[in-house]
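As you look at this complex, bear in mind that one protein chain is not there, while each of the others sits in place.
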Amino acid sequence: MGAGRLIEIERRGAFTTIWLNHPDKLNVLTAALMQEMTAVLEEVAASTAIGVVVAARGRIFSAGHDFSEMHGATLAESLRLFGICETMMTRLRSLPQPTVARVHGLATGAGCQLAATTDLAVAAEGASFATPGGKGGLFCTTPLVAVGRLIGRRRALEMGMTGDPIDAATAREWGLVNRVVPEADLDEATDDLLGRATRGSLESKAIGKRAFYDQIDLDLEKAYALASGVMAAAALIPESQEAITAFLEKRPAQYARPAGE
Amino acid sequence: MGAGRLIEIERRGAFTTIWLNHPDKLNVLTAALMQEMTAVLEEVAASTAIGVVVAARGRIFSAGHDFSEMHGATLAESLRLFGICETMMTRLRSLPQPTVARVHGLATGAGCQLAATTDLAVAAEGASFATPGGKGGLFCTTPLVAVGRLIGRRRALEMGMTGDPIDAATAREWGLVNRVVPEADLDEATDDLLGRATRGSLESKAIGKRAFYDQIDLDLEKAYALASGVMAAAALIPESQEAITAFLEKRPAQYARPAGE
Partner (left out) sequence: MGAGRLIEIERRGAFTTIWLNHPDKLNVLTAALMQEMTAVLEEVAASTAIGVVVAARGRIFSAGHDFSEMHGATLAESLRLFGICETMMTRLRSLPQPTVARVHGLATGAGCQLAATTDLAVAAEGASFATPGGKGGLFCTTPLVAVGRLIGRRRALEMGMTGDPIDAATAREWGLVNRVVPEADLDEATDDLLGRATRGSLESKAIGKRAFYDQIDLDLEKAYALASGVMAAAALIPESQEAITAFLEKRPAQYARPAGE
């Protein structure tokens, strides 16, 4: 088990959990925490971990941005802060491994954005999600980039304009999370989903994940041009050929797994 | 209470309701009505209203385009008519205030488009929504621009190709409306949602609303570039700084409210 000041890395067999570890401050996303997170993501990306959980210590998942860092900020300082946040979110999304957010308590503002940026998410029954800036003085513009791409845009505007939280069941109905379970089952359900998401060839999955994000915002013609090229090439890598050969020989396929697994 | 011939403006405290007021013709969207609506929207945009309801007098919300205006039209006349419609819809979407459609009876064709163009929508239990041109002779191509961005595209094609109406419960399930209530509660539910959507800083919300629409059709990289820049700048406006200072001082924030409220 590695340990940072604000982020804790826990290696559990083939999976790594990245813990937001600032429970006294409700895991508020200070610049320091986000920069530490970005460094941790670099480290995890290069590690032998086959799947990644993003979780949080303490009572809630994350309270979002740290207002004190915006107090009296210049435009340059403010741009730097949101740039640090964008870098962290972008780095998380581009991790080669499948990622799952494990959400309990509350994910609000940039904390909700973080929970919306992993590939998949599991929430405890009591969890709620909010982009509350709209009922205050600073609309949650960047969180709604991530949230607005998972749920319908009228629902995203409702969250953004009212600032009211939605409960876990609604988050599941709207496609913001994949699973909702009793809090006691949260670890098990998160690992079950991540286990399902990390079967087979990890290399193939990393290629496919990147291509998915690259194509999904394109128009259909460009999306197919990209996806056909990627998939045609991916079919030739040794792990794809192993899958194909094993299928034709009616035997289980053997994929490279890291030593630690 | 202001009054036009085809559109009626009702100022109710801090909210303004824009009434389609041509009940004898089922609030059909004639060029005259749409141009009056566009002028009214300009007026409301510049007013001290903090939130806007779009509603309709009579038995139904709106029957959509007026076929008689297309009868024997030249291409220039037809382009002008659809241009007037597009201008109205675009003007509605760019209103700085949060907007809610209050839908009863039927919203069909361009009437459905209108109900899909406000930021939020509340429907009476008995309301239905349709893009019926597909079962006749003029496919609802422009209404499906708005409707198709709120519901899944296969659902939008079903509405467009069959022309069959969907009921209010389905509209809610698909993300076309935010709330469905008994018709007797429609005014109250609309005001409740608009009340929630107009808390806090109106200036911040206007900035956030515009940024939401600007980013949501972009690819993710461009969306973040835009959103980070907007939010970083928005954090510096006095109302955001008031929110931040109040939070740090653990006191309620004070936001500018129009005199009329």
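Order of writing sets the chain letters: A and B. Residues in each chain are counted from 1.
Note that a residue touches a chain if its C-beta (ideal position, glycine included) is under 8 Å from a C-beta of that chain, and two chains touch if they have at least 3 such contacts.
On a predicted model such as this, the values are computed, not experimentally measured, just so you know.
Remark: the residues of chain B touching the chain excluded from display are 67-68, 70-75, 78-79, 81-83, 85-86, 89-90, 93, 133-142, 144-145, 148-149, 151-158, 160-164, 174, 213, 217-218. Chain A residues in contact with the hidden partner, per the touch definition given at the top, are 98, 119-121, 149-151, 174-178, 193, 196-201, 204-205, 207-209, 211-212, 215-216, 218-221, 223-224, 227-236, 239-245, 247-248, 253, 255.
Note that in this section only the chains that are shown with their structure count from here on.
With centres taken as mean Cα positions, chain B sits 32 Å from chain A.
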